[in-house]
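Heads up, one of the protein chains got dropped from this complex, but the rest are sitting where they should.
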Amino acid sequence: MRIGIIGTGVMGAFHAQCLHTEVSGAVVTALADVDMERARAAAAAIPGALAFDNAQDLIDCPEVDAVLIASPDFLHAEQTLACIAAGKPTLCEKPLSYSVADAERVVEAHRAAVGEGIPLVHQGFMRRFDPGYVEQKRVVTSGEHGRPVMVHSIGRGVASGPGATDETVIFNSAIHDLDLVPWLLDSPVTEVSWHAPETPSSTGGGLRDPFLILLRTADGALSTVEVFLNARYGYDMRCEVVCESGAVSITEPHRVAVSTQLATSTGIPEDFRPRFAEAYRLELQEWVTALDEGRAPALATVEDGAVATRVAAAAVASMRNGGAFVRIEDVA
Amino acid sequence: MRIGIIGTGVMGAFHAQCLHTEVSGAVVTALADVDMERARAAAAAIPGALAFDNAQDLIDCPEVDAVLIASPDFLHAEQTLACIAAGKPTLCEKPLSYSVADAERVVEAHRAAVGEGIPLVHQGFMRRFDPGYVEQKRVVTSGEHGRPVMVHSIGRGVASGPGATDETVIFNSAIHDLDLVPWLLDSPVTEVSWHAPETPSSTGGGLRDPFLILLRTADGALSTVEVFLNARYGYDMRCEVVCESGAVSITEPHRVAVSTQLATSTGIPEDFRPRFAEAYRLELQEWVTALDEGRAPALATVEDGAVATRVAAAAVASMRNGGAFVRIEDVA
Amino acid sequence: MRIGIIGTGVMGAFHAQCLHTEVSGAVVTALADVDMERARAAAAAIPGALAFDNAQDLIDCPEVDAVLIASPDFLHAEQTLACIAAGKPTLCEKPLSYSVADAERVVEAHRAAVGEGIPLVHQGFMRRFDPGYVEQKRVVTSGEHGRPVMVHSIGRGVASGPGATDETVIFNSAIHDLDLVPWLLDSPVTEVSWHAPETPSSTGGGLRDPFLILLRTADGALSTVEVFLNARYGYDMRCEVVCESGAVSITEPHRVAVSTQLATSTGIPEDFRPRFAEAYRLELQEWVTALDEGRAPALATVEDGAVATRVAAAAVASMRNGGAFVRIEDVA
Partner (left out) sequence: MRIGIIGTGVMGAFHAQCLHTEVSGAVVTALADVDMERARAAAAAIPGALAFDNAQDLIDCPEVDAVLIASPDFLHAEQTLACIAAGKPTLCEKPLSYSVADAERVVEAHRAAVGEGIPLVHQGFMRRFDPGYVEQKRVVTSGEHGRPVMVHSIGRGVASGPGATDETVIFNSAIHDLDLVPWLLDSPVTEVSWHAPETPSSTGGGLRDPFLILLRTADGALSTVEVFLNARYGYDMRCEVVCESGAVSITEPHRVAVSTQLATSTGIPEDFRPRFAEAYRLELQEWVTALDEGRAPALATVEDGAVATRVAAAAVASMRNGGAFVRIEDVA
């Protein structure tokens, strides 16, 4: 499978390296970036890879069988539409869009293009391939501990990226949890409510951080999502599913424990790369293998991507109306 | 210090045993219960202890220097008032009352009785003596990790008691967390909001369980309290304080880990007794030692008890109004 | 029970404080030390306590019902004999002696004094009261995981005391493990073998540290004991009992976990005091309660103390003969 990657920033470079060195059956043949120098530098690291300075040329390139979109968020919908038009299998990084209307336009275009056939487009919700969340979902779904009643999902990072706003962090970061919780529960989100502390550090820098989202799902469960992008201490993902007679948590993915200076310590990753390297690898391997075998990849669908955008939009609406619950179906 | 104990149910018997066998400087001299047979049975286990069939006789007994109230909740306020009237040091189990008005009546009577002197009455919030929460508060208060922004407190049990209602579980169980969070943060609760899942198991038995309370404190922090009385799997207390640059959690108080049948396991207590035995012992020891030394015991005060009742009443009000935040100062 | 304490160094002061503030039914009435200033300082902290500058006066003092020996090791046997002569219940800190002959002399004098009656003398092996080891023994003894086949006991500390030698650290420190392993297994040690690394840091300072002792017990189990007095990182006790179908380990007794600076950490105690405070308290409480009730305390006996001395002497013999196994029965 010959893959072309749009965007050669942190995410695109990470995917390119993984596809090139660790995914069976994949060859990276093209990389595109509006910054042609960056595209060329990325291509130089992969024998035979071409560099492009625009997405459309890469999409149209006959050396490209499938496209991975890792460009800035605001380009995702448009580039996905171009891939659909070109009829090429596409893996689009989250989110599909910050706009519910745009996300649904992509879904419609996709439906028109593939009908009941194998989907062309998938969404990069890699947590669905993390061995921890996968095992957690397996145990919960087994029913051994009764039905789930609450999920507590926490996502913390060292620092928010440049230009983050109260709105973009929901569409860009919290969206992982907004996809994760209904996936774990196998039940769609019905309404959400947004809250945040009022401490000096969480309101002073122009960003409300941390914040808390309450999620209700169709199965009746009530879940909490805490997002804290500037937690400073590390990239720390936690998740517990509380069932009727048992609770299931993912555990920290450390490798060693060190006892020194009156403490025993285990490491916390600095960012998403060490934490989710395995999830990304498994996601990409499944995508490539499925395409190669002519079956539908077990990745999040474009519909999942559009639903997550809708849930995120509902959280933004709640944020703007003082924290009241907003129903997903009421989001335009 | 000669102690009289009112109530010889589970809690009273537990306190009697602890005072008798593990607290230095304490002698249990009297036990009262409306069920005289039960009072006599309890007294028989302690050499020289007297049995009474009513609280007032115990309070008046000259062999009693100090009173521990472990009777049913609805009697706490009235019996505390009787102890104040008798001028005897008193440790009243939580809650002080289910009624804000009654709680404040006790506070006023107490103030009238002791003025600026050493308080007579203290409230049994034993978590304040649990070595885990104590160490957690010490680390948070040190400021080493910046200011706290969120607390996540979870309290789960095997099964709710007979007759529990949506209201009583707030006054009787959640009240521990409603006292704990502001104590950890050293900042009073300003408003609360109540939410619960809508799953069959959490609505079918006449009890909304689990439920979630959001707490705002004067310092701006936003905290979550999950209470799940029928979690079945065990008596499990968790608490994390998230600060600006670090997070501090209590750890599980297990003693051994057993590896067998493809799993490594650590035990979870069945109820509050093994979990908080050390906290109760330390609380009682501090109470007795302080009384003996003529200084104010470092226990929760009667004012703390009244405040917790007020916060609980606000949570009940939120439960009744659909989950909107209720300000503590607005509770009558 | 009025207790007199011989020795007011670290250990004696620790016991005095515990008995005075945390043990029900105990009063510390006398303290003795060859350094009379130190004895007076210790006595000043306890209302009504007398100070003596020699052990015999304390033993003879009519205000002393029972004696706790916390003097330097080389005085233990002699002072225990004096207590037996005086007919006073005695708790002697470990070890009973560094000399097998002296230890057996104490055992014989004790046997002559008490016959089949309630023992007068007990030995301070407090690990037998540590809730972790107690629970470990309970699980192992239950037989649920089959019979034990190996124990791995590790004892590490921050730094060895002044004047420690290869021999004294066996009698003074390793002796805890030499008592613990057969107690856990309920089977006496039959032979031991001593080994040590040859690294610069473990041979350069005049002390072979760490070292390893292999222990065979009558039940056929083979156990390892690692002692590392200068491990620097903390006071760390570990123990695993490997059974036929399961393994049982004590867990670290931390209270909180802190996530900061890319690591999650739990504390390690600096010395034995925080680690074994609970064990010492429970040991002393059992001693006092049993004496008060006129029954034999469930502490290690003087015979246990003599056996431990014999096992330690065998380890020393192995150290001197190049690590070959030495049978306990061959130690003179």
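The letters A, B and C name the chains in turn, as written, and every chain counts its residues from 1.
The working rule: a contact is a pair of C-beta atoms (placed from the backbone, for glycine too) under 8 Å apart; a residue touches a chain by one contact, two chains touch by 3 or more.
Just so you know, these numbers come straight off a predicted model, no measurement behind them.
Among the chains on display, the ones the left-out chain touches in the entire complex are A, B, C.
From the options A:Thr8, A:Ser153 or A:Gln285, the residue with contact to the unseen chain in the full assembly is A:Gln285. Screening A:Ala51, A:Val106, A:Ile250 or A:Ile268 against the full complex identifies A:Ile250 as the residue touching the chain left out. The omitted chain makes contact with just one of the residues A:Val34, A:Val139 or A:Ala324: A:Val139. Although one chain is not displayed, subunit B still touches it through residues 233-234, 236, 252, 254, 259-270.
In the full complex, subunit A contacts the hidden chain through residues 20-24, 26, 131-132, 134-136, 139, 144-145, 245-251, 253-261, 266, 278, 285, 289. Even with one chain removed from view, subunit C keeps its contact list with that chain: residues 145-147, 149-150, 152, 156, 195-203, 210, 212, 214, 216, 219-222, 224, 226, 228, 231-233, 236, 242, 244-247, 323, 325.
Simple rule for what comes next: only the chains that are shown with their structure count from here on.
With centres defined by CA atoms alone, the chain at the far end from subunit C is A. A straight line joining the Cα centres of subunit A and subunit C is 56 Å long.
Once the centre of each chain is set as its mean CA position, subunit A and subunit B turn out to be 43 Å apart.
With each centre defined as the average position of its C-alpha atoms, the distance from subunit B to subunit C rounds to 38 Å. Residue positions 145, 245-247 of subunit B each touch two or more of the other chains.
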